[in-house]
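One protein chain is absent from this view; the other protein chains keep their places.
For clarity, chains are labelled A, B and C in written order, and residue numbers in each chain start from 1.
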Amino acid sequence: MSTPLNIALLGAGRIGQVHARTIAYRVASARLAAVADVNTAAAEACAAQYRIPKASADPLQLINDPGIDAVLICTTTDTHANFIEAAARAGKHIFCEKPVAMTLAEIDRALAAVDKAGVQLQIGFNRRFDANFARARQAVVSGEIGKPAMLHIISRDPAPPPLAYVKISGGLFIDMAIHDFDIARFLSGSEVDEVYAHADVTVDPAIGEAGDIDTAVTLLRFKNGVIGTIDNCRRASYGYDQRVEVFGSAGAIQTGNVHPNVATLSDGASVRQDLPLNFFMQRYTEAYASEIEQFVAAINAKQPVPVNGQDGRAAFVIALAAQRSVAERRPVRISEIQ
Amino acid sequence: MSTPLNIALLGAGRIGQVHARTIAYRVASARLAAVADVNTAAAEACAAQYRIPKASADPLQLINDPGIDAVLICTTTDTHANFIEAAARAGKHIFCEKPVAMTLAEIDRALAAVDKAGVQLQIGFNRRFDANFARARQAVVSGEIGKPAMLHIISRDPAPPPLAYVKISGGLFIDMAIHDFDIARFLSGSEVDEVYAHADVTVDPAIGEAGDIDTAVTLLRFKNGVIGTIDNCRRASYGYDQRVEVFGSAGAIQTGNVHPNVATLSDGASVRQDLPLNFFMQRYTEAYASEIEQFVAAINAKQPVPVNGQDGRAAFVIALAAQRSVAERRPVRISEIQ
Amino acid sequence: MSTPLNIALLGAGRIGQVHARTIAYRVASARLAAVADVNTAAAEACAAQYRIPKASADPLQLINDPGIDAVLICTTTDTHANFIEAAARAGKHIFCEKPVAMTLAEIDRALAAVDKAGVQLQIGFNRRFDANFARARQAVVSGEIGKPAMLHIISRDPAPPPLAYVKISGGLFIDMAIHDFDIARFLSGSEVDEVYAHADVTVDPAIGEAGDIDTAVTLLRFKNGVIGTIDNCRRASYGYDQRVEVFGSAGAIQTGNVHPNVATLSDGASVRQDLPLNFFMQRYTEAYASEIEQFVAAINAKQPVPVNGQDGRAAFVIALAAQRSVAERRPVRISEIQ
Partner (left out) sequence: MSTPLNIALLGAGRIGQVHARTIAYRVASARLAAVADVNTAAAEACAAQYRIPKASADPLQLINDPGIDAVLICTTTDTHANFIEAAARAGKHIFCEKPVAMTLAEIDRALAAVDKAGVQLQIGFNRRFDANFARARQAVVSGEIGKPAMLHIISRDPAPPPLAYVKISGGLFIDMAIHDFDIARFLSGSEVDEVYAHADVTVDPAIGEAGDIDTAVTLLRFKNGVIGTIDNCRRASYGYDQRVEVFGSAGAIQTGNVHPNVATLSDGASVRQDLPLNFFMQRYTEAYASEIEQFVAAINAKQPVPVNGQDGRAAFVIALAAQRSVAERRPVRISEIQ
């Protein structure tokens, strides 16, 4: 086995720790050489738990450390673009959580830096690596369902995030639906041409007062003719609702929710199952691990990463178009978004 | 038991025979007193099979027969409005297959005649009487799923009708999706405010050459805030696909397709079920019978019929709005349709 | 069409009425010419409802009526054998509800009379005509699951019958499990060689005091090597539980319960379905109709009926073996039962 890829983890919060765990325990061809967090205690705790040799309060120090081959950017969204640029300049490969940034200008600047440096950038669209979404994609690619004509995505959280987070999140389309925009591109195999969205506040008036919406339905028209719809809500009483259906000329594929067990209980009242896995940390455990494994594998093999910066940009642009559609109450062409 | 309701069947085609069978065998409180069809042989064969005392080539003769209490209009769509008007003038209660007519003007004239005569008119939106759609409605009405916020309807036929029929059908929205527009109103408990639709020809170019589309996705915004989407296609390789999902503040209900059996077969290739019931005559057998039972029960009890002329009109108006949306590539308000 | 088969219905109780309805409404090639019931009012009510020309208090009168081609014996079990014998002597074809009789001697006498007369006798093992059991049988016959090796039958009622009925029922094995013994033969395609059963009273002590059991598990060894198990209980809290599973060298088939709808409701507590159809009158509506249709079709076509007297005898013998197994606490060979 060749030398493992030396990775620096930037950001030791919840998702950073998920990735640390993956590299520590599942990826023999990489090692965590360092972790940085502006919260020094968090960096040190993470280093201790995953036996990472170096903890730092300064992500830039690690980015510029010549012993580092690649960085995982798990810091707050407002820092993503700068760290991407810095890492690209330092010649490091990059894995960055979604969204790439909060404005298209920043994203374009970051992607330009990546292009110029010739490094690779993978975006954290973890759902592509989930066994169910991957199976749906396989049904499209393999021809099992023929030529796709329609898709329908259901994506509902069990509960809205804290209001403080809602305020800096960029809004439902950029923060939450961006995953679904990516999955829509992934499953349709095409770029979106037009977006029309209806949005509302049905879960919590405070979300509306904070300037966001918590419920949305988005209609997408793709360049290859596929028509897609996405149902989003910040709160489903029964938990995390993550399903997709693709209909094609020769068949259809439909994915369900994942439950903690496959037991059915019958009594005098009903025939029932326990509720689905409650949220993304339970539902996408394997998908989070798999995206990192594939990132490392691609870098080591000098192959393209499976989800790149253009994928991150494209989903962001759809989110902007959806925002504008709601604001202006009209269909918005993707070509209108600069 | 009081005297049974004397019913004349107008039109002895496929759906007319379905209703004849229901009255003959399941509805003790009604009897088929006569059947008319311009095809005399069809009228006579139907009379023979269901022991109907009188067969006629002239629907108007039966409409004006003083021994008749109610008529079932199962003739071609172009004749519906005139027969409704004639029956109303003759003081007969009316069950009429959908759509009420091919133009809003005709519908309005027919409904005005019904109103003026004080008779009842039920429209043949049979799906409301299907156990699955009825259960979804019950979940909404009972509060089991809280306040509805979104609904999604999937309605796909196993195969397109003959091209000759396509040409006179009024098009996918009026001929096929009208059922779904009715179900959308039924499940949302509200009127539609705005319609936006994308449509395409993906099944058969000849349908496009005939001026119709065979694939459509319609986005509905309801006055009560519910947002709905409808997926229509003239051909699903796996058969009749008739499902609905309603999401509300306290839960969701999802209905499935109906299969000829509930057996699961596992072998070296897959774990599988037989295909769903192939088309409406199999899937909606009970629903067709139930709508007639409830029509007769309502008339006999002098209660309002469960689906009336305004329901027929409202669904037709949505279909017109969808047509205009596709033609003009923009969202269309219901208030624009006169 | 040739002259319809003239049928006399003997017994106008619940199941008699089910069959009357089938012949009246679904079987054009037969007509109910007469009905008899020792309860004259019941006979007359049935005649009125299904437009049967003749009502009688005396089954034997109808059996011997030269205008009758076939009889449906739906009287109490203690009368079955005598009516079969009388009908056979009168040259009438016979449909008889299960069980054929309460003793093997009576059954043998009845079957001998049938043989001697050369008439046909069909036994009311309705489940063979249910879409699910029929599909399981088809999987065996078609080779879809290869050579069958094991089968498991679950057969539970929603509630025990009245105690008065329990006392004259012949016991759980003869009254209830006899259907399952027939299905076991039907699905295995073989005769039983050995029976071992455990039985208990878990539902109602009064059933035990009446000398019966309400819960039983029966292990069957078939001559072709198939091994089968049957779970019976007089009470399942969730309703009528009627399932089967056959495992073979190339696959397995598993049938489920039938529910009033295929809706799934999700809320904060569970993801659930409504309870299965509650009992045999709901679950086997179509099967009851189908067995009569096939009886009439076989008689009219001079073909063998699909379930004959030997089938009725064989299931009864298995029931006797199960009774003896429980009484003597040992496996019992079918060859021991005379």
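Convention: a residue touches a chain if its C-beta (ideal position, glycine included) is under 8 Å from a C-beta of that chain, and two chains touch if they have at least 3 such contacts.
Note that the coordinates shown come from a computational prediction; the quantities given were computed from them, not determined experimentally.
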item: Selected residue (touches chain absent from view) among C:Ala250, C:Ala269 or C:Ala298; value: C:Ala250
item: Residue, one of B:Asp58, B:Asp204 or B:Asp274, that touches the chain absent here; value: B:Asp274
item: Sole residue of A:Pro53, A:Gly67, A:Gly256 or A:Pro304 that reaches the chain not shown, by the stated touch rule; value: A:Gly256
item: Chain not shown, touching residues in chain B; value: 236-238, 259, 266-276
item: Contacts of chain A with the absent chain, listed as residue ranges; value: 24-25, 131-132, 134-136, 139, 144-145, 250-258, 260-268, 274
item: Chain C residues that touch the omitted chain in the full complex; value: 146-147, 149-150, 152, 154, 156, 196, 198, 200, 202-203, 215, 217, 219, 221, 225, 227-229, 231, 233, 236-238, 241, 245, 247, 249-252, 329-331
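Following the convention adopted for this analysis, only the chains that are shown with their structure count from here on.
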item: Whole-Å gap between the CA centroids of chain A and chain C; value: 58
item: Mean-CA-position distance for chain B and chain A (Å); value: 43
item: Whole-Å gap separating chain B and chain C, where each centre is the average of the chain's CA atoms; value: 39
item: Residue numbers of chain C (touch at least two other chains); value: 266-268, 274
